[in-house]
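The structure appears right after this line, and notes come after that.
With one protein chain held back, the other chains of the complex are shown just where they sit.
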Amino acid sequence: MSATENAKAVLRRLTAASATERILISFAALIMAVLVGAVIILVSGRITTCQTAATTLFGTGFCYDPVEVYLVLFNGALGEPFLVNSPGILKPLNPDWNPLNFGFALTLKETTLLIFTGLSVAVSFRAGLFNIGTQGQLVLGGLATALFSFFVAPLLPSGLVGGLILIPLAVVVGALVGGLYGAIPGALKAYADANEVITTIMLNFIAAQIAFVLVSEFFGNPDSQVVETTPLPDWATLLPVAFPQGGDFSILALAFGLALVVAVWFLLEQTSFGYDLRTSGEQPEAAEYGGVDAKRTTVTSMFLSGALGGMGGAIWVLMVMGKWQAGVPALGFDGITVSILAGNNPFGVVPAALLFGTLKSGSLAVQFGTGVPKQLVGVLRGLIILFVAMPEFFRMLGSTIDLEPDRETVATDGGSLGGDDE
Amino acid sequence: MSTAVHLDEITKRFPGVVANDDVDLTVERGTVHALLGENGAGKTTLMNILYGLYEPTEGTVHVDGEPRDFDSPADAIDAGIGMIHQHFMLVDPMTVAENIVLGNEPRKWFGTTVDRERARQEVIDLSNRYGFDVTPDDAIEDVSVGVQQRVEILKALYRGADILILDEPTAVLTPQEVEELFRVFEELTAQGKTIIFISHKLGEAMHAADDITVLRNGKNVGTVKADETSNEELAELMVGREVLLEPKAEPQEPGDEVLSVQNLSAKDNRGIPAVSDVSFDIREGEVFGIAGVDGNGQSQLVEAITGLRTPTGGAISYKGRDVTNASRRSRIADGMAYIPEDRHERGLVMDFDLVQNGILGSQHSATFAADGRINWADARDHAERIIDEYDVRPPHADADAESFSGGNQQKFIVGREFEREPDLVVATHPTRGVDIGAMEFIHERLLDLRAEGKAVLLVSSKLDEVQGLSDRLGVMHDGELMDIVDPRNTTEEEIGLLMAGERPDTAETDAEPPVGDAK
Amino acid sequence: MDRRSFVKAAGVAGIAGLAGCTGGPSEGSEDTTAATTTESSGGDETTTAEQTTEESGPSANVGMVYALGGLGDKSFNDAAKRGIEQAESELGIAYDEAQPSAAEEFPQFQRRFAQSSSPDYDLVSCIGYAQKSALSETAPSFSDQKFMIVDDVVDEDNVASYLFREEQGSFQVGYLAGLITTQEFSAGSGSTTADSKSVGFVGGTETELIRKFQAGYEAGVAHADDEISVDVAYVGSFSDSAKGKEIATSMYDNGADVVYHAAGGSGLGVFQAAKEQGKFAIGVDSDQSQTEPNYADVILASMVKRVESAVYTSVENVVNDEFNGGSTTTLGLEEDGVAAVYGAELGSEIPQDVKDSLSESREAIIAGDIEIPTTTE
Partner (left out) sequence: MSTTTIDRLRDTELSYRATLAGGALSVFLFIALLGLAFPSSIWGNFLAILTSRSTLSSALRLSVPITFAALGGIFSEKAGVVNIGLEGLLIISAFTAVITTAVVGPEMTVLGLPAIWIGFFAGILSSVLFSALFAVVCIRFKADQIIAGLAVWLIALGLAPFAATVYYGGVNTDNLGTTLGTWTIPVLSDIPFFGAFFDADPAVYMMLVAVPASWYVLNRTAFGRHVRASGENPKALDTVGVDVSRVRYAGVLLSGFLAGVGGSALSLGLGQFVGNNQTMVNGKGFIAIVAYLFGNYNPVGAFGASFLFAGLEAAQIRLQQVPGYAIPDSLIQTIPYVTVLVVLALVGRTRIPEAAGEHYDTGDDNR
């Protein structure tokens, strides 16, 4: 059993759980993570020192108040919907709250980016490929988008018309480059039997270095000391619509992401290609038996996954940065956690991305507002994934509620399931 | 004679299923006791209980007259019980000696280190004592199945087993190896060991056992002495009614050639030649059978024909066209149906429901997927039709393949493949793991296809099946097609010799000894 | 928003700190009831309680956005922090800090400070050139907000830019290194021999700014002796001290006597390598013989870049209503914005003639008699 097959077994088990069960487990995981996080906040509130206690439990003062931390987190992510400073645990809604605010824009920005990377990872996972390489695909896809836009922009009329031509093309270029970069581990897997977990990890490192060199040596912005490309003109980027300036969020990109979710779902569930892809992900031998060209499907799925990652990079460049800059955030790795929480279901990616987007954008507010280091959110993310990984834990916790459907009842000809005892 | 094992009113329930229902079983010391029954009769479950792998829902296990409560195999081992499972419990990359002493390694240097020399010596001593032929330093993955089985027996003996349970020990052996195994049984019982073996083959039980207990639907339907019973009596006990044991195909005139295999060679997954220089052809309205002990190249041959394995030499032509290197997909499109030998690995996607499994192989066909989009409504109708016609139970198209029993999975695969309207049906072990009713049904359908003028390639390790259904029968041994015989005019013994690699006329010139043959 | 000031626990808290006995609120356990009442009696009282320490409120509120690499680098960011601490104690201002961990967080933190109304920040300090592009977008959106940036220029009316002539200070320490490597010298834990004429330079990332350090340093070394070879290597990061150590070790192995680093946190590794190899190192940004007292016995000197004075001055300007938005302040040797500062422990042992030479070159640079390149190419 190769690492890939392990991964496949993992994915199989995740997809095996029924939808309801998965949603229940995700919620339970979230609650457990929040509870454990609260304990961590309290403990760290005893380690650090402060002048006033934020909360007092059992006669002991703590520097951090978990309830406050979580409230601030949501308030920060959503733009102050609650009046935090009012007494009591249940805070009243803020009458002045406007959903089109800066904090919410940040949350949606993260969500949009995570939808792309989450989809990228989900597609590869569904194809039974443990693509850890979305990050590298995103880095190079984003760079390609930035360079393409930079060189082509002068040839186009500036303004809306130019943007309408350039932006879609730039996204396509990003997708192509990301896709081709994703196809490399696909081809290595298909034709050289090289483990894609290793190759994608290696390719992530390589992508970061290549992009760095390309920009620092050849395509850097001469006016900047930072390793970055020259900023694109405003008309060539995705500007915020409705949401305030500076939130780096464009509702167009989110709409595009949501459209992709539907497209990916359609591709996976409704087409012959999707059938091939899922079959090879579930059971490669059966796929081969069913006439699926395993090698080609591997390469194609990795291309597709890489293309989605590349689009994520394109959106990052066009919507967030307006240029490519070294030190690309770890959106590709976050995509893995999104996809895992989503059970690799394209539709599940949306709420999962929203959750992690909320956490990430709220984390800055937490550090700002309560002094609790923002890395707390990283811990929470890990905890959520940990709990999601162990449905058995919740089954044992709630053994009175039988979550597992009684599959065995349908066996009719003897005690053996699946005819194991020939 | 004293009682070695007494199972007292054992009942074992799994969710929704009663595997053993109030079973009594008494085994005398120093005897060979056969546990006979159809697949799914509860034989293995019962033995797993005796071996401590399962806990009985009700009932008691007595060993040597003492009531015992085994929590784990470790307890059973302590009580002197050893079990040789059908799938060997061996660690492939480790050596014979390492496997035999696993868990009870002799130690040296204050217990820090395995005393490998002593382990080797003990293995050699043990195998000499019972006349076994094993080399302690061979890796398990390099030795034949027969040797692996002997390693399993040695493993149990090394742990001081007095009672040996063997789960279908003959399924993977050549007739000659079977004889060798039964000789070992005699040796062991002569030294006071007790043997219980599970089988569904009447002849074997009659031949090797002193006592025979028949299980049916989880119940003990009778224990008889081997020398006081008859095949007919046992058969009736097993199935509860008289059955047609041997299907016979009426001779019919075959038509045009459908498949032709010329000098085909192929390697297995490890790159070792598995098929060498095989030639035969199949014509319309003909069943061509291939007999042989499992693992003699049949799988690789079939995979080469169906497009799952690239041949290393030779040619395959199908309906007059060369398809040696054609893709699997094009062969499916061209009307080649294939019932694979491993339904869990290949035949079904276990986590897909039957609707999705019903179009496996047809996902690109115009029937279900015009313009690349799958018509799930049609796919559902298709799956429900198969379920209906092939009596797949329970009739739930939305249930995952995994949730069906082996027999029903097989019926679904057979249905799906037969409904392709194929020109050639490649059927490997089509009745493996299905009940007798389903077996009859599948046999009838195969013969129907033949009558319709389709070509059938039937591969089975069940000699009676291939012999009964085939018009011509090829026998494979070690990758070679030993001979093509007329199954109607050849005896089981003759075929058995071919399966063991001996050509009656050229036996002296055959340089290579049969697989894992004992000296 | 409820903000608290933190007392750094390092060194103060013992094992008990980890166990949770001396950490926590400083009111102490006997006072928990008081804490409870303060907390439960609503927002107003909390604010009062907090403000009692600052009587009539701060003279100004400053938001600090640090460079990547974070506090604790013992050079750049810590220098900025010293500046704001000085302003806190001397000017009675209050400040809040943000330590971004990725470039994309710069605009977010800048904006959060600029937008905030409780308190309303009088100045947002952006430390490091990497914030330039973010600030170029943020500053025009908040034209009423005052900003300052260190190490780069943002041409906006509400931004005061501060630059340093790093090449001048680097020239000085390069000259020092060159003079030391050509002579027999032994002090603290390090020693050099006259026969090996080799020094080293370790940069953080290979950017324009760091090349400026390198260029000045190389010029200074050459000013001492053309024959001296300068090994140059870049860590690729300002926070990989393990790699900094490997690089410096290889340089010392290669015969270098003195290694100068402009590598932020990675430079710590350089000091360690120096200590292990019994050679010398030159610090950067802060007087690292003081910020890293453990390595004072190998730190010959430091090229101090008074980020703290830039920070302090900008805050002072705001407090005095003299904010110089839109202007760029360049600090060189002359303004004492950069300087070669001898190590606290080794300085006294550096031969007087070397010190004299350095004083001379300093004068010459200020007078414009010595041209120093600002880039290596």
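The first chain written gets the first letter, and so on, giving A, B and C; residue counts start at 1 in each chain.
Methods note: a contact is a pair of C-beta atoms (placed from the backbone, for glycine too) under 8 Å apart; a residue touches a chain by one contact, two chains touch by 3 or more.
Fair warning: this is a prediction, and the values are worked out from it, not measured in the lab.
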| item | value |
| --- | --- |
| Visible chains in contact with the missing one | A, B, C |
| Residue of A:Phe150, A:Tyr181 or A:Phe212 touching the missing chain in the full complex | A:Phe212 |
| Selected from C:Glu184, C:Asp253 or C:Asp336 as touching the chain missing from the view | C:Asp253 |
| From C:Gln110, C:Thr138 or C:Gln272, residue that would touch the chain that is not displayed | C:Gln272 |
| Hidden-chain contact residue, picked from the options C:Ala233, C:Ile299 or C:Ile365 | C:Ala233 |
| Touching residues (missing chain, whole complex) on chain A | 1-3, 5-7, 9-10, 13-14, 40, 44, 47-48, 130, 188, 192-195, 197-199, 201-203, 205-206, 209-210, 212-213, 216-217, 336-337, 340, 373, 375-383, 385-386, 388-390, 392-393, 396, 408 |
| Contact set of chain C toward the excluded chain (per top definition) | 6, 8-11, 13-15, 17-18, 68-74, 99, 101-102, 200, 206, 229, 231-234, 236, 239-243, 245-247, 249-251, 253-254, 265, 268-269, 272, 276, 292-295 |
| Touching residues on chain B - with respect to the absent chain | 14-15, 51, 53-55, 71-74, 77-78, 83, 85, 89-94, 98-99, 102-105, 107, 112-114, 116, 138-139, 141-144, 155, 159, 270-272, 512, 515 |
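As a working rule, only the chains that are shown with their structure count from here on.
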| item | value |
| --- | --- |
| Distance between chain centroids, defined by C-alpha means - chain B, chain C (Å) | 75 |
| Separation of mean Cα positions, chain C and chain A [Å, integer] | 36 |
| Junction residues of chain A, two or more chains touched | none |
| Complex interface listing, chain C residues touching chain A | 1-7, 9, 12-13, 17-18, 20, 22-27, 29, 32, 35-36, 38-40, 42-43, 46, 49-50, 53, 68, 96, 98, 101-105, 107-109, 111-112, 115, 129-130, 132-133, 137-138, 141, 151-152, 205-209 |
| Touching residues (chain side chain A, partner chain C) in the complex | 43, 45-56, 59-63, 68, 84-87, 102, 106, 216, 224-228, 231, 245-246, 248, 320-321, 323, 325-327, 329, 364-365, 367-371, 374 |
| Contact set on chain B toward chain A in their complex | 12, 14-20, 39-45, 86, 168, 171, 217-218, 308, 327-329, 331-333, 338, 340, 342-352, 356, 359-361, 363-364, 369, 372-374, 376, 393-394, 396, 399-400, 402-410, 432-433, 435 |
